[in-house]
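Here the complex is missing a single protein chain, while all its other protein chains stay put.
Per-chain residue numbering starts at 1, and chain names A, B and C are given in the order in which the chains are listed.
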C-alpha cells in the first residue's frame, strides 16, 4: 500500500486529489496539509465529502511525523519550491502540481514568473509528468513536475505534428478556453459569479506562464525551436478546457493522413481518444480523458487541432495520480476509470 | 454475473444506467434497446462513451434473443406498461423507471396521467423501489417501480416526520427545484438553451404527477391520509434537485430533537446524509447521495426540511442500480460509491 | 433639471442607478461618490460605460461642494445611517437603498441587524419607498427608505390578499430565489463562480433581515400582525428574483376571484403586470416590471402567488428612480420604460 500526503489539500486540485485517491485500491491517505486551514475538518470545508472521511487538516511541519511514500504538492508556484528545497531529499517521491519545476532553465523561470528560483538544484532532477510522452523518464524519477492544464491539452494536441515534422514549429496559434476552476479557489473579481456569468473574454494576452512550458517541452520532443502565440480565454463554466490550434503544414497533407498519424501516435494510450468529430468539454467532464480531433483546411492550408480535457483531472489531479501509478508500478489507469459525467 | 438489458438506453436515464452498470463488477450489459435509435452505435449518440464500449442499439423484439437476469426500462410512462403487459412474466426481473407502476390504484393513475392503465394486473405485484423505506419488500419482488426524482427527495425528507407522527399530514408544502435533465432528452421550448439560460420559473402548478405518488407512498408509510401542495420549478442547471419542505408540528419540537430523529431514522443508510447546514445540489452531483437538513423555526412554528439529490442518480439510474443490488443480494452500494464531483 | 449625486456609485446598485439616470431627460448626474474608489475613473471600474461618460469618483466630503437636489445612497446598512445622521437635514432629498430606515422601530432594527441605530430621529421621517402602496406619503417626504429586493417582490405579491382580508396573516410561507447580484459586488465564497455555477441552495434560514421589513410593512397596510417564514435561495444567475408564496384563505375563494382582485388592486399601476401564466425572471430582466401570477389550489386549500422582478431594477435602482420621479413631480415612469431583454 502506498502511503500518501496531500499538501495544499484545501484547494480545488487538492480536493480532487483526495476524491481520486480515496477510491484508489492501493493507497492510504495519511495526512492532509494546509497551513491556512490547519485544525479544520476537511469535510467541513468540502461538505461533498461528508460521511466519506473525517480528516483534520494538519500543518506542513507535521508531515515529518508520518511515514510516507508519495507527497502531492497542490501549492501555488513559489511555495512549492520552498517545500522542495527543504524536503526534496526526503525518502518519499514528490509530485508537484505547480509551475516551479516544469521549466529546465532557472533564467527562463525567472523571466516568466518574475521571481527568483530558490531550488535550482532540483530543476534537472524533475521530470515533466506527461505520461503519454515521458513515461520512461517518469518511472525513474523522484520528483515529478505535473504539467499545467493548458499545457497538457496543447502538448498532447501538437506532439504528433511536431514529432513527425509536419508543421512549421514557429508559426503556431493556440486559442484556448478554460473553465473557472483553473483559476482556483482564491476569490477574485474576474471569477465573481455576477461578473463571469453570461460572460466571456480573453486574458493574459502574450504573457501567460504556460507559454514557455509548452514551447520548451515541445522542443524537448522535437529538438526544434518552437514558437507559439497562446491566447487563453475564460469560459463561464466550472470545469473543462477546449484548445483550438492552428498550424501550417510543411508538406503535402490531408485530413485522413493527419487522423491516421494521430491514431498511430496514441494507439496504446488509454486516456487519449482520437475522435472524428470536434470534441466538447462535457464529454470528458469528470474523467481523465483527453479528446483530440484533427483536420486540414485545404482552402487556407491550415491544420486545425482541437482538444478537450477536464482541467482538474487530466489537467491536474488525475494526471498526478496517473504519474503516481507509474512511479509505483501500478496499472496506469488505476482509480482513473471513472467515466465522463454527461449530460 | 448478472446479465442485464437497458430498454430506452438512449435517453438520459438510459445513458446514466449504462455509465453505472458498465463499472459494476458483477454485471454484463448484454443489450441496449431503443426502437427509435435501433441500428446506431451507442457511442455515436453519446460520444462521452467513445472508446469505452461499442454497442449497436437493438429493437425491443431482439430482447428475446438474449438470456437476461434483469431488464431496466428507461421508457416514457405509457410505453413501460405496454412492455410489462407483454413481457412482465418473463424470467428476468424488471426495474421500471416510469410512473406506470408507482401508484397502486389504476383509477388514481388514470386521473393524474389522463390515460388508461393497460397492465393493471401488475400494479399489485410491483414494489416501490425506495430502498431506505421498502428494502424488505424489494428483495422479494420481480417488478420494481423505481421512484420519481422529485418523489425520492420528498419522501426521504418527510419519512422521519410522518413515521414518527410529528407533523400534520395534510398540511405539507413542497417547493421543489430541478435541473433540466429531469425533463429528459426530448427537445422542448422550455428547455431550449436561449430560453432557460439565466431564467427560472415554476411549472405544473397543482397538477404534477409526482403528487399522488408521494401522497400514496407516504400514506403507506404512516397509514395516514397525506395531502401536500407540490410546486416544481425549473433550475437553469443540468443536474440536481433541491426540495424545500414546510410542515407543521403536532407536538412540541426543537431543531435538535428533529436532527436526532433524522439521524436515528437513517443511521444505517449509506446514501442518506443528515447534514448540519442547508444542502446544495453540487455537493451530491454525480453521486447516489441524498443530503438532508432539518430545522425548526420557533417564531412561525414551522419545520423546514431541505434535501438535495442528483436527479439522474439517486433520482433515477443510481437508485435503480441500488434496487438491482438488493434484488440480486449484492452489497447495496456496489458500483455506487463514486464521490460527488465538486466543484 | 434635477441635480443628483450617487453615493456608493461603484457597487452594482450604484452602477445601475447611473445607467438609468444617465438616460433620464430631467436629470444631471453631478457627482459619483465612493470613499474606497475615490480618484478612479468610473468607466475604468465599469468598462460597459466606456465612451458614455467620464466621471472621476469623489470622496463623501466633496459632496458639499455641489448643489444637489437629490442624493441616492447605495451604501451598506450601518454606513447609510452615518450619512443620514450627518447630512439628513441638508436641502437635498435622500433616497436610501440600505435597510437602515425601513423599520420604524429602532429596537426591531437592533434585534435583526445586531447593531445600534445611531440616527433614530430619522426613523419616523423616513417613508417606505414602495410607490404602488405608499405613493402619497412618498410625495411629501424628504427621506425615502427604498425597499429591499426580496421585500419588493413579496409585499407586492401579498398586498392585495392582506389588504382585502383574504388570508390568515400569521401563516405565510415565502420561498424566494434570487440571482447573485443581490449579494452585491463584494467577493465571497458563496458567490465564487466555481462554487455557484451549476449549484443551488437555501441560505439565511429563519433570520434574513428582510423578514421584519416585510412583516411590518404588511402590518402597516393591513393593521394586522403578520407572521411569515421567509426562506431565500441563491440562484445561479446574475439577475432576477422569483418569489413563491403560500397562504391560507380565510374565506371561500377561487382562482378567478383572486385574479380579478389582483387586477383591480393594480389596475392603475404601470409596473405591475398581473399575468395568467407563472412568471419567469427573464421576462422582466432589465426592466422595472413586477410580474405577478396568483392561483388557488382547491385540493389543499392554498393560495399560491408567484412574482418576478429584476432585483437590481424594480428591486433597487429602478424603484429608486421611480421614487425620485414621484418626489419631483415627474411622470413616474420617466427613464424606466426600457423593455425586458429577452432572451
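One rule holds in what follows: contacts are C-beta pairs under 8 Å (C-beta built on N, C-alpha and C of every residue); 3 or more make two chains touch, one makes a residue touch a chain.
These numbers were taken from a predicted model, which means no experiment stands behind them.
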{"item": "Option touching the unshown chain, where A:51, A:78, A:184 or A:236 are the choices", "value": "A:236"}
{"item": "Hidden partner chain, residues of chain B it touches", "value": "12, 179-181, 183, 185, 187-189, 191-194, 196-198, 236-238"}
{"item": "Positions on chain C where the hidden chain makes contact", "value": "12, 15, 19, 22-23, 46-52, 181, 197-198, 238-239, 273, 275, 277, 282-287, 289, 291, 337-343"}
{"item": "Touch list for chain A against the chain that is not drawn", "value": "170-171, 173, 175, 177, 194-195, 197-203, 205-206, 227-229, 231, 233, 235-240, 242, 244, 246, 278-282, 285, 295, 297, 299-300, 302, 304, 306, 308, 343"}
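Definition applied: only the chains that are shown with their structure count from here on.
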{"item": "Separation of mean Cα positions, chain B and chain A [Å, integer]", "value": "37"}
{"item": "Residue numbers of chain C (touch at least two other chains)", "value": "194, 197-198, 236-238"}
